[in-house]
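Just one protein chain is left out here, and the rest sit where they should.
Chain nomenclature is as follows: A and B, assigned in order of appearance, with residue numbering initiated at 1 for each chain independently.
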Amino acid sequence: MKSLSALAQNYIDRFETALETLPGQSSRSISELRKAGLEKFAVQDFPNKRVEEWRFTNLSSMTKDVANEDGAGVSALTPSLFETDYEIVFIDGLFSEEQSKLDGLPNGLSISSFVDALENGAVFSLNSEEERSLIALNTAFMQDGFCIHVGEKTKIDGIVGIKFKNSGAIKNGAHLRNRITLDTGAALTLIELHEGDGSYFSNPVSHISIGEGARLDHYKLQNESVSAYHLALTDVEVQKQGIYKNFSFSVGGKISRNELKTVILGSDAESHLDGAYLMRGDQHCDTTTLTEHKVPKNISNQTYKGVLDDKAHGVFQGKIHIAPDAQQVAGDQLSKALLLSDYAAVDCKPELEIYADDVKCSHGATSGELDDDALFYLQARGIPELEARKILIEAFLGDVLLSIDNEKVREYFSTRSAHWLKQS
Amino acid sequence: MAVSQETVEQVASVSEKYKYGFVSDIEADTAPIGLSEDIVRFISAKKDEPEWLLEWRLKAYRYWLEMEEPSWAKVDYPEIDFQDIYYYSAPKQKDKLKSLDEVDPEILEVYKKLGIPLKEQEVLAGVEGAPNVAVDAVFDSVSVATTFRERLEKEGVIFCPISEAVKNHPELVKKYLGSVVPYTDNFYSALNCAVFTDGSFVYIPKGVRCPMELSTYFRINAAQTGQFERTLIIADDESYVSYLEGCTAPMRDENQLHAAVVELVIMDNAEVKYSTVQNWYPGDENGKGGIYNFVTKRAACRGVNSKVSWTQVETGSAITWKYPSCILQGDNSVGEFYSIAITNNLQQADTGTKMIHLGKNTSSTIISKGISAGRAQSTYRGLVRMGRKAENARNHTVCDSLLIGDKCGAHTVPYIENQSRTAKIEHEATTSKISEEQLFYCQQRGLSEEESMALIVNGFCKEVLQKLPMEFAVEAQKLVGISLEGSVG
Partner (left out) sequence: MLEIKDLRAEVGGKEILKGINLTINSGEIHAVMGPNGAGKSTLSYVLSGRHGYEVTGGSVMYDGQNLLDMDPDVRACSGIFLAFQYPVEIPGVASATFLKTALNAQRKFRGEEELDAMQFLKLVREKTKELDIKDDMLKRAVNVGFSGGEKKRNEVLQMALLEPKLMLLDETDSGLDIDALKVAAEGVNRLRSPERSALIITHYQRLLDYIVPDFVHVLADGKIVKSGDKSLALELEEKGYAEISAA
């Protein structure tokens, strides 16, 4: 048997001790679940390049960066700029009641922490077919998280914010377990804001269930510290006529991966996964999506755009899977990347796996530098090169940002990308 | 236009199933079944090979023993028992062939029955006025006839069985054999290095435009026999050659292994066009029998302005595992890959290309047309990699899949890796079903459903068919129709 990585071994070694402090130790089923998770993780280790889904993302630097000893100095947390209507806040992986803003929730909307949800008898599980080691790891060590429930036909005005702040005080992992459930006809707009300082490992796992005719607009800002590891996995199930819209805006992290799995279980349902990533230095940003169409008559699309400077590395892996008999499905995928430096790189694997014939699927991928002609054209009209470049990059990102329906979020992300460009 | 019209007539007139499914009764000289160092030595001794080649084979064999069969391709087949295969089967013949007349008449008979490549049997039979195509025919594992050799020699072109080249041009073979596909490359190429028995060797000297198309014709005949041919083509500076390759095998219940290696070396300003029509026996409607086609093909564009163009029409084989690749090392070098892969019944194809851009201003084009019918699975798998020094490199990929019927699958797995800021990569892919409207439109004008299908699919493949040399294009268009038989209704 191959030996485990030092980091994996470290997790395994401290599991027994951790079990005593992790929530739910009084519940046998939770302890069993954690053990099952650990076993699964122990067989697999952290993903390495031999795993096809991880061929472009190498986690080997994690062992030294997020060893078990906790960070010494705690830096001041940067205040988040985005104002939300309701808010749940996690500091270093733990729910902070005083910083959260959960008073006066409208009827039909409930937000609770993972710990509270456990106490109220919420069931968490690990699918026996689940093969992803990071989900297994999360199951073993899940320490906190949130549960959001929107009742039947309840449409929530305003934005629910989930803020994850990491000070770097705890390096070896914020294993958050989250669940979002929208009942039939419900609607919700949600934004996740991930921010922090120092070196740490964030491993949020979310399960989202979208009921018949329900709609979730799910936004995410990944602005982790540039020394942090952010490995997020989100599983979504969409029922008949349900709509799931996700937009991820990523500027942070040393190594980050946003893994989205959407399973479409009903007809006339839609899944839209979009995003933009702006990376520099030696940042690495991986977007991996899997969209499974299980039944006929639904649509999915994806558009991701990346801007890579310095030695940054971008990855897009997207797979559309259409089951036998899932006829009349339309699936589209587009990945575009701009390389601003000679040392930046992008890897892309847009994949189609199709077992039904009456489908229309396409994908496109482009990568390259800014269009010389356009640059020259702008310069010829008197715009200095630097300025012209910014204009073109903004234009490149513009159309994907336009897919954001919520005006406030769109403006926020646009401002953030302008801010990023200013630092160039 | 003439070609397509002729083809349509042929498509309309063709109604046979796999027509190459006869077995020729030719006495074969066969090595004992199974694989061991002794077999490797036996093959080498049979070929009267020099010591260095035997050593190389043994190194490959020992390396192979340590390797695992690859499992990443989207193909599914029972485990191969590599000890249950004959690694050497040569048609018995008089000591040495002096002229075509000495070729076993049964072999010539075989070519007649094959009917393809259209004109080549005439060439083989020495018919006067036959077109300018020089042919090397590889039967099971051994090259049996090479035509037009004298005429080629006048130009300095070497076209002969590789076993002969080992004897007559050892310096060339030693220098280039394994230089593009080393024995360490992959499981099947390692196996091939250990046990290859023959294949074609081509050398085009500096400044020569090969005056005719060169063609190799492969056939597996003996039962339980693996075919491991090895092809090496060297195009020296400023030279040009167009090379054609055709393949068939008889119908048999058991699966047969074909693990070939093709290496192309292309120097400054040289160009190689390599066209394949692969029509190995695909197995019957229930997936019984058929060839396992596990092939490694690679071109090294070593020189500046060198160019390689792979065109393939893959209609046969139970399983195809094949990625003709281009290493674009020389500045301004050009790689092209044009592919049609048709799978029907229970066939599985996992095929595509690799374009490795290393030099400046290198460019590549990929056009892949996949057609799945019946219960077949067809996968395009391709890699485009722009190295850091590949300044201003360009790639354009178009990858279209067509589904016929609701029991088949079509998959697209591109890997696009860009480390060059100034490189431009464009990739587009579509998957759709054959259009009901188009079928009805054709039928309303009087074409049967199968004819309509053949016509529409040929239209779908047109961009690739156009890249084939004329004789092959006609043949290939016909094959498109035949391969899809039984996929409607």
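As a convention for this text, a residue touches a chain if its C-beta (ideal position, glycine included) is under 8 Å from a C-beta of that chain, and two chains touch if they have at least 3 such contacts.
As the structure is a computational prediction, the values presented were derived from the model and not from experiment.
Counting contacts across the entire complex, name the shown chains the missing chain touches.
Across the whole assembly, the hidden chain touches B.
Among B:I234, B:V384 or B:I456, exactly one should touch the missing chain; which is it?
Going through B:I234, B:V384 or B:I456 one by one, B:I456 is the residue touching the chain not shown.
Of the residues in chain B, which ones touch the absent chain?
1-2, 4-6, 8-9, 12, 435-438, 440-449, 451-452, 455-456, 458-463
As a convention for this text, only the chains that are shown with their structure count from here on.
Using mean CA coordinates as chain centres, what's the chain A-chain B distance in Å?
44
Okay, in this complex, where on chain B does chain A touch?
72, 388, 401, 403-434
Per the contact definition, I'd like the list of chain A residues that touch chain B in the complex.
Against chain B, the touching part of chain A is residues 52, 56, 324-325, 327, 337, 339-369.
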